[in-house]
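All protein chains but one are shown in place.
Up next, chain A:
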Amino acid sequence: MSHEDSPLGAGRALGAPAERREGHLKVTGRARYAAEHPMPERAHAWPVPATVARGRVTAVDVEEALRLPGVLTVLTHENAPRVAEPDDPTLAVLQDPRVPHRGWYVALVVAETLEAARAAAAAVRVEYAVEDHDVTLTADHPEAYEPENVNGEHPTRREHGRPGGADAAARVDVVYEVPPLHNHPMEPHASTAHWDQGHLTVYCSSQGGTTVRDTLAALFEMDGEHITVIAEHVGGGFGSKGTPRPDVVLAAMAARVSGRPVTVAFPRSHLAAVVGHRAPTLHRVGLAAAADGRLTSLSHEITTHTSRVKEFVEQAAVPARVMYGAPHHLTVHRVVRLDVPTPSWMRAPGEAPGMYALESAVDELATALGRDPVELRIVNEPEREPDSGKPFSSRHVVDCLREGARRFGWDARDSRPRSRAEGPLLIGTGVASATYPVLVSPSTAQARALPDGGFVVRVNATDIGTGARTVLAQVAADALGVPLARVRTEVGSSDLPAAPLAGGSSGTASWGWAVHQACTALAAKLADHPGSLPDEGISADADTTGTADADSPYARHAFGAHFAEVAVDTVTGEVRVRRLLGVYAAGRILNARTARSQFVGGMVMGLGMALTEHSTMDAAFGDFAESDLASYHVPAHADVSGVEAHWIEEDDPHLNPMGSKGVGEIGIVGSAAAIGNAVYHATGVRFRALPLTPDKVLTALTG
């Protein structure tokens, strides 16, 4: 789509690689994060995690803690402020003595300094009535059940056709395993809360301040107008800050009880238990195909875990409903409630683990059929969305595969496994497709024209490191038909017009839609207002309720393709990615620079999922063994070389006024499968449990 055809008119800002506006503040250390708001009399709090996997608190002895210097108070379930029952039960902290999992908070120490709070937290003595626990997920767990629905409100089970229909030329029936994973954003979860004459102000590291405000209003039974939530800069979240976490509730409680501003900053070592994780998923994938490669049946069955606190079900079978059709098509989820920490969103929940398994199985099918895996995918390209039967608003996965194959040099590939060696290194290449849904929520926004020729766009968007404030300025500039430099964006405060969270790759579409609408309305007002503006300027408000959330007759998804080249060291079993190339079709790309960062970031996280990242449930103790960034291995710079992200410009009129799809998550979808498929091609060994660490790979290679 050329800019001339753009629904935004004559603007030139959208699509440009505009630099992020807060970049200088961040690299010079002046950007303030949630725990970095010193205030007079500010106190610090340190939570006390439960040290049993299941049971009840029978006694809390705080005497010793209270005697330590600088300690202000200790909150427990016996004395903490009562809050209304939250929609999210993980926020009902210090409300009752039950311990649903190890690491659940049982007390909070408030003190003059962080160090005093930490030392006193260690001095709190908690006694428990311990019950037997079960934290081990198995595919045949007797308590597994099919939930009513899964994350995203998708149905648990969908089935079309009947099994055992057409004769198949080839079948695969295989199991895959994705371990628990943790988001581990650079900035751990933190909140600073302050009550002043009945008004609660909270600096919160969150992906959505409006949600935080509404949640606090419900919990503390107050009017949202009396709460301000500020999230000006957020050091990543990857889903784990999508909704409020216990830090903000504890900070508000502690500030109310102590009468002082209080900061609660969770230590890294607590995060694994209290802010969510990607639940482990056990996959069984069955594929059958006729000699021409067309699928005759597809089944994707998931078993996963959730906690005793609430039901969260990773929707890992859902992408199969989008990707491929088959006369018999079954997708189903089962979940087991265990005494484990509560899982939640992690970048591309559902799609990331689901497409790892599905796209690995497609690769296995290609091997079984003796067909090229790119061509096998193209043969199975559906006309309409297989599950819903809806037409796609746009779907260019085939173009992504072909463009990726061309850029990657796929045609030169010798398809035979273990056909390429460099000394002790086995070299292989692999491919996988990617998909992520187009999500969008209603938002409000305000645009104001000032007498000095400048414009201010106000929306409670959250910039979690994506460049949101920059892209929204670009949206506004084009809608107003003015240079980008004249537009200022105000985001990150609940005193701004309400907006949905930065999650589900929906932020830019949701906020941008409202910004576009406000700016379009403002432009019309300005056209009717010749001459100078009043001192306060002229403003226009927008609310996309009813439009942004209107049902679409189209199936709307972004698509992509990943290509990977790996080197597997037969001496050590170490797998290193040499090249990782993604091609995406995600509507109109609104900022080439920040979009590329999102794609590349997702791919690197997919690399971590494939090779290095895992959390190990300690069956005896009921917690995850990896509690810091030295043991939870996100890829380091040395792991990441040759990463390229490209895209195909799509012209899709069925999306939003900008014509964009989300770009925040698709990079992690399928990238792990491409790497796993490359490892198979390199070694001839099919690994089906992530991550592909040297212990597993070497053991298989030395057989």
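Here are some notes:
Throughout what follows, a contact is a pair of C-beta atoms (placed from the backbone, for glycine too) under 8 Å apart; a residue touches a chain by one contact, two chains touch by 3 or more; residues count from 1.
Here is the rule we go by: contacts and distances are computed from a predicted model.
Comparing "FAD-binding molybdopterin dehydrogenase", "Sarcosine oxidase subunit beta", "Amino acid ABC transporter permease" or "NADH-quinone oxidoreductase" against the UniProt entry of the hidden chain yields the protein name "FAD-binding molybdopterin dehydrogenase". Screening A:138, A:269 or A:552 for touch with the missing chain picks out A:269. Touch with the chain omitted from the figure is made, among A:139, A:290, A:600 or A:698, by A:698.
In the full complex, chain A touches the omitted chain through residues 49, 51, 68, 70, 113, 115-116, 118-119, 122, 269, 424, 571-574, 576, 611-612, 616, 618-621, 625-627, 630-631, 633, 635-639, 693-696, 698-699, 702.
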